[in-house]
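Please read the structure below before turning to the comments.
Shown here is a partial selection of chains from the complex, left in place.
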Amino acid sequence: MDNSKIDNFRKKLHTIIYEADTPAGKFFDLVLLILIVISVIAVMLESVASIKIKHGQLLAIIEWVVTVFFTLEYIARIFAVNKPWKYIFSFYGIVDFLATVPKYIGLLFPGSGVLISIRAIRLLRVFRILKLVHFVGASNQLVLALKKSRAKIAVFLFSVLVLCIILGTIMYLIEGPEHGFTSIPVSIYWTIVTLTTVGFGDITPGTSLGQFISVIIMILGYGIIAVPTGLVTAELIGDKKVNLNTQVCPNCSADKHRDDARYCYNCGYHLND
Amino acid sequence: MDNSKIDNFRKKLHTIIYEADTPAGKFFDLVLLILIVISVIAVMLESVASIKIKHGQLLAIIEWVVTVFFTLEYIARIFAVNKPWKYIFSFYGIVDFLATVPKYIGLLFPGSGVLISIRAIRLLRVFRILKLVHFVGASNQLVLALKKSRAKIAVFLFSVLVLCIILGTIMYLIEGPEHGFTSIPVSIYWTIVTLTTVGFGDITPGTSLGQFISVIIMILGYGIIAVPTGLVTAELIGDKKVNLNTQVCPNCSADKHRDDARYCYNCGYHLND
């Protein structure tokens, strides 16, 4: 009897923590979301020297409230889930753990500043908010379009990277350390800064030839931005099109039939589904 | 009799001020537009120290002429409209009020420099010009396309923001205050500057690891600009496609009729729904 009571409680807890369909589940998600946002803002503000001096006390209290809530939540998550170890070693499990523990270790060994820095990992919990966003229908189409054009975007990025390595090396040979191009990796960094049209200006070409190559890099970057844009756009529009499949007619080897085709458009042969 | 005269005058005034169909209405809109532009330019030029010293007298006169006209216009607007309070507390009502009052307060209390700064709010009146632009048909399609893809753009911007918070924190941990990354908010500011390919160069990474992460941020920014572009483009193209269906006219075999077509566009035959 007692066991079934616990089981019942676990089921209820599971519904509240892991699902978002019931009012209680929605309320829990909302509270969690607000606490994550508060904790993120607190971590941010604590890093600002002037605010830490003024409102350090308040931030410390918020910190502790959030940490205690996150600890309770972490324990509840382990308790409510069927396979606790699977959760503990999942991405979210580790993030949830790292969001609480450094605070306690910092209590035991007061000098460990590095560990307190790790607390910033808590920021990764904002991904949980993104999970909620996931339910917004709008994001599905976006993610799909990005996934579909993933292969092409990868090929594009790889080509750009090779281009940047070659152009970066050329710039290193032309400009050299006296104009800030201290090494090939730094030159490649500069090339990417220029090609992506970011243009910090911390390193700039000093020679005429260097400026000429820079101009080519810039125009390249200005032009090839069209490629990822074109890929994603084509994918987003293509979603609404008549789908042509890769089925091949067994009779005449014609391909690119409409998805709903029952006869070959070329020879009239009946296609198998 | 007198009352109906006033009523008549109010109606005429309403037509002139709030509508743009009559020649008088168009003339009023034009004069208002020119005065807003002049007042905007005057506010701008007054902020330039060298011009203020040279042409301060002229700017002060323009200032007063415009203020008096705006005051008369404000009173006329209140008088001509049926529900004055609704106008007074509307967005444009408050802007119109703030476009006139600070000048008079500045007269009473000569030292109130801050209040004179508020006069710059007058710039918001340029939105009235945009209202005129609204009548240009071209803008409708644009606004519609932006509205339709609003949800997706919001999801996109939110994801980018979360990404920037995480990457900014990582950069803060790597670079630290000694390279200008004085706090997490400043690091996030830098991350957004880099991701959007603005690249001021007021803060730049100093360590190799920092430069490596920077390169990833830049390429990310260079790549994901494709997303809002793709969304708006897909929407703009989708708008143009009046849905043409595949229904075929039984009389003349013409197809690609509009979805809501009831008669064949080619032979006038009545189509079955």
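Going in written order, the chains are labelled A and B, and every chain counts its residues from 1.
The rule is short, and it goes like this: a residue touches a chain if its C-beta (ideal position, glycine included) is under 8 Å from a C-beta of that chain, and two chains touch if they have at least 3 such contacts.
Here the structure is a predicted model, which is why all the values come from computation and not from measurement.
Undergrad: Full complex copy number, with 2 in place?
TA: 4
One rule holds in what follows: only the chains that are shown with their structure count from here on.
Undergrad: Could you grab the centroid distance between chain A and chain B? Build each centroid from C-alpha atoms only and quote it in angstrom.
TA: 31
Undergrad: In the complex, go through chain B and note every residue touching chain A.
TA: Going through chain B, the ones touching chain A are 151-152, 154-156, 158-159, 162, 165-166, 169, 172-173, 182-185, 188, 194, 197-201, 204, 208, 211-212, 214-215, 218-219, 221-223, 225-227, 229-231, 233-234, 237-238.
Undergrad: In the complex formed with chain B, which residues of chain A make contact?
TA: 40, 43-45, 47-49, 117, 120, 123-124, 126-127, 129-130, 133, 136, 138-139, 141-142, 145-146, 153, 157, 160, 185-186, 189, 192-193, 195-202, 221, 225, 228-233, 235-237, 240
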